[in-house]
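Note that this complex is displayed minus one protein chain, with the remaining chains in position.
Our next item is chain A:
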Amino acid sequence: MHRPAATPLARLLGLFCCALCAVTLMGCNAQKAPDTQAPETQAEQTGDFKSSVMFCGSTSLYPIISSLAGSFTDEYVTWDKANAELPDKDISIYVAPGGSGVGVSALEDGTCDFGMLARDLKDEEKQALGDYKVYEVAKDALTVSVNAQNPITLDDLSTDTIAQIFSGELSTWNQVDPSLPAEPIQVFIRDLSGGAYEVFQKTVMGDKTVTDTATQSASMTELATNIANNPWAIGYAGFGAYNKANADGQVLRALKVDGVEPTEQTIVSGEYKIQRPVMFVGKGDPTPAQQAFIDYVFSQTGKEVVEQNGYIPSFTPAE
């Protein structure tokens, strides 16, 4: 009986399987060689000039860096105008958000030039990075804010009380302040990829964990907006986001923590405990092009942008 010929698809499948086996065998041999195909983002090029700089990370810092990148590109357009020794190439600065965690992992992976963080580097991260440089741009404090419409008479909470509120042990407003009605406390926090979560956990919560009923927000400004939209909300809005939200009239009210009010003086002096550095980190030494932009960030323009975004600059400009 005449055997039916295999369909093209069946024959192709057979061919493909043979090819797959061959490729796998070749791949096994090739894998012995170390992977030197690390993306070249750091400044080792002797011949190649990299006209792009990539920042990645904190949702608190990226608006500042983006704004400065925009004005830097508008002002100089090509690298040689910023620094006469650089070639005449178009300036491209890329800023990607994602959270402080993304900033560090991207820097470790080598997929970005600078990782932006809104917290200190952890020990294991310092070890993984090896040779790194920290450029601290600003200080941010975490205010313990309630909605301005909340009629709370207390304006000072102890760290313990705050921890109890955020962990859910105190669940209604009348347990905090007897003059308030028995409304459930709506807790707003940052998500786990935000540096703020860790800072708050370390400085306030200690051994307690934040309650499961807390709503996570993906960025500080979203957190501030959430508190502003909800009369019975409480959350740790960043100082910058707090100021931005109150720019057109007070919608948030920051409470004192252990008697210390969050102001510029108390934050810079370190008296206000719940604070964090806002910075970017690079591996090794920056290239001349990167240095040109870094100088721009730490100039008077940079200081103004940091202040207008509501943060406290932790540098004084060079001139």
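In this section, contacts are C-beta pairs under 8 Å (C-beta built on N, C-alpha and C of every residue); 3 or more make two chains touch, one makes a residue touch a chain; residues count from 1.
As a working rule, contacts and distances are computed from a predicted model.
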{"item": "Listed names \"Chemotaxis protein CheY\", \"ABC transporter permease subunit\", \"Stage V sporulation protein AD\" or \"Na(+)-translocating NADH-quinone reductase subunit D\", with the criterion being the UniProt name of the chain not displayed", "value": "\"ABC transporter permease subunit\""}
{"item": "Residue touching the undisplayed chain, where the options are A:118, A:144, A:241 or A:312", "value": "A:241"}
{"item": "Sole contact to the chain not displayed, among A:138, A:176, A:289 or A:305", "value": "A:305"}
{"item": "Absent-chain interface as seen on chain A, which is shown", "value": "7-9, 12-13, 16, 37-39, 41, 52, 54, 56, 59, 62-63, 65-67, 69-71, 73-74, 90, 92-99, 101-102, 105, 109, 111-112, 183-184, 186, 191-193, 198, 201-202, 205-207, 209, 212-216, 218-219, 221-222, 224-226, 229-230, 232-233, 241, 244-245, 247, 304-305, 308-309"}
